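Shown here: the complex without one of its protein chains, the others still in place.
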Amino acid sequence: MNKAKFHLEFNHDKCKGCELCSTFCPKNLISMTGHINNKGYITAVIEHEDECIGCLSCATMCPDGAIAIFKEDE
Amino acid sequence: MAEKVLMKGNEAFAEAVIRGGCRFYFGYPITPQSEIPEFMARELNKRGGAFLQAESELGAINMTYGCAAAGGNVFISSSSPGISLMQEGMSFLCSAEVPCTILNVSRCGPGVGGIQPGQADYYQMTRGGGNGDYRIPTFAPANIQEAVDILYEAPMLADQIRNPVAVLADGMLGQMMEPVELPEQKKQYSADEIAEYKPWALTGYNAKADKQRVVVKSLRLQPEALEEHVEKLFEKYHRLEKELVRYEAIDLDGADIVFVAFGTMSRLCKEAMEILSEQGIKAGLIRPISIWPFPLEAFDKIDFGTTKVVISTELSMGQMIDDVRLGVCGRLPVRLIHRTGGMIPTSLEVVEKAKTILEESK
Amino acid sequence: MTPVFTYTKGMTEVSTSYCPGCTHGIANRIIMETLEEMGKLGDAIGVGSIGCSVTAHQFMNVDMLESAHGRAPAVASGIRRAQPDKLIYTYQGDGDLASIGTAEIVHAAHRGEKICVFFINNAIYGMTGGQMAPTTLIGQRTTTSPEGRTVEQAGRPIRISEMLSTIDGAVYIERVALDSPAHVRAAKKAVRKAFAVQEQRLGFALVEFLSTCPSNWGLSPSDSIKWLRDNMIPYYPLGVFKEPEGLTYDK
Partner (left out) sequence: MTNKLFFAGAGGQGVLLMGQMTAYAAMAEDKPVTFLPSYGPEMRGGTSNCTVVVSDDKPVSCPLIYEADAVVVMNVPSLLKFESLVKPGGKLFINSSLIEQKTTRNDVEAIYVPTIELAEQLGNTRAANVVMFGAFMRSMGIMSMETCEHVLEKVFSGRKEKYLELNKKAFHIYNN
């Protein structure tokens, strides 16, 4: 069985760089190394997206609705 | 012509405002207007509306804010210290342009004061105790029929101008009885009709023709936006200053003295005028019916060739006298006859004081 | 690609005014997600309050009213009279609900008003700059309890859920926390149940959210989550305090 693949989209305009997504990612895939957005926050990005297990923890804890998650169709 | 009935002021007020279209009442008991919540508790539920006894006047005015913002036609009443508690909500209602009808059956202050009639809420009603720039059109009837007629029109007027409309009646008017004719019941809007009749009301956006959500608010954190909003409110208020002015002017031609009095005090003045006339002194009367907007134009009708003095006659230490001075505008001396604390002068007392003032003014 | 998590249409496109990492944003979102999933956004009326959520009407994408400090339950009671068929909720902080608005909340509960109250408890006044709230913990430093709150001076923190569950008219009371994905999911379930209670006209429903205030607690968002868990939950235990027997709803 192939492992399901997920894709994360970060809305960099909404992200406030609070790091809660990164704190709650069980696989430690999210880092705060994006660009500085218009509000002056350093935004979140995902590294090694292929390792994402689709647990939705990051999006669940994001207070700003900055994360959307998609599942690749098989 | 409708049949005349002898009614206690407070009950006549309540019946009139229901016939004027009011369906909701939120209130808290306070003398001398407790007959109103009692009347509403008996009547509104069976006449397709709702009565709710609030936990406080603060609760009541905010229930009013919610219900009226959701399109309900709301009437609210209290007496002086209760009106003080409602000032916060009145400021919100004005800013959010939410209509309702407010009745103050006033007593005496300051503080809890006493329960006898007084007119020391003039500033509270015409200047407002709430914060910010706002105005509430306020009418001060002098008899029960006039109060009934004003309260009957008030709910519709409030809807038209999207602003609270207030009536200031003192405790005497609330407690006394006079024969009145009650007008026909006006149309009351059902919950389903509100979205169409009041597109700005909170109904859930599914009920709206355009499916657009509405926000009812007073908050504007951007100074530019707040200034623009308040300027817009005042365009309305300036228009109302012309449209809503109401007063009675009696016997101004050739008068030696002109009384200015509203409500109960104006009735004493009318009797005083009769007595003065028997003694050869001609007295006129300007009786503001709208106290905001104040009928400044009435003062231009004074006979400046004969009149020696204008006397503001009040059941307070002199509050309306500020507006009287604006109306007279330096053209004549302005003096005060007053009692306060619930004391009401007799018409003879008014006559004697007026004669003294006239002598001093010659 | 199939979306598995997207931002709810119950929230507008406007960025919230909450500070980075403040869990107000999570509470806003799960309430609006719930209404969207119920298909009720167009039949809902929200009442905002004074505090950090004073601008909630800009974010919550339903008919909204912004009320005076503490008065939201009275306002909602008024709306209920004119709009008897709508879903009506208030969104209030702890200064608003547990201090200046205690009369309104207690009496709305006593009347068994068919409204939902979403109560954000972050143990501090946020918008005004970190003053002591009635919910501030003993020993907690705030700008008006600079040496830490003492029992002698301010008494003990008020437990709203416990207090309101003594009231007959309040039929659903639950305290939840926004400190983990699992707790957020539980919180959303509580929101759903509160709306079910209102839909079925069973009475007054309140969900208390333990929430963070990183800016005024002086902690990072992640440390704030930990502080909430270590300090608030022991004093404000989570759980259902009251629930109608056999409450059913579409999950």
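Going by the order they are written in, the chains are A, B and C; count residues from 1 in each one.
In the analysis below, a residue touches a chain if its C-beta (ideal position, glycine included) is under 8 Å from a C-beta of that chain, and two chains touch if they have at least 3 such contacts.
Given the structure is predicted, the values throughout are model-derived calculations rather than measurements.
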item	value
Chains in view touching the one left out	B
Option from B:Glu178, B:Asp256 or B:Glu314 whose C-beta touches the chain left out	B:Glu178
Residues belonging to chain B that touch the chain removed from view	4, 6, 31-32, 115, 143, 171-172, 175-179, 264, 267-268, 270-271, 274, 344, 346-349
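The rule is short, and it goes like this: only the chains that are shown with their structure count from here on.
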item	value
Rounded Å distance, chain B centre to chain C centre (Cα mean)	39
Geometric centre distance via CA averages, chain C-chain A, whole Å	26
Whole-Å separation of chain centres (CA-atom averages), chain A against chain B	60
Complex contacts: residues of chain C adjacent to chain A	1-8, 11, 15-16, 18-26, 29, 180-181, 184-185, 214, 220-222, 225
Contacting residues of chain C [partner chain B, same complex]	41-45, 47-48, 54-55, 57, 61-68, 71, 74-87, 103-104, 106-107, 111
Sites on chain A touched by chain C in the complex	6-7, 11, 13-14, 16-20, 23-24, 39, 41, 54-57, 59-65, 67-73
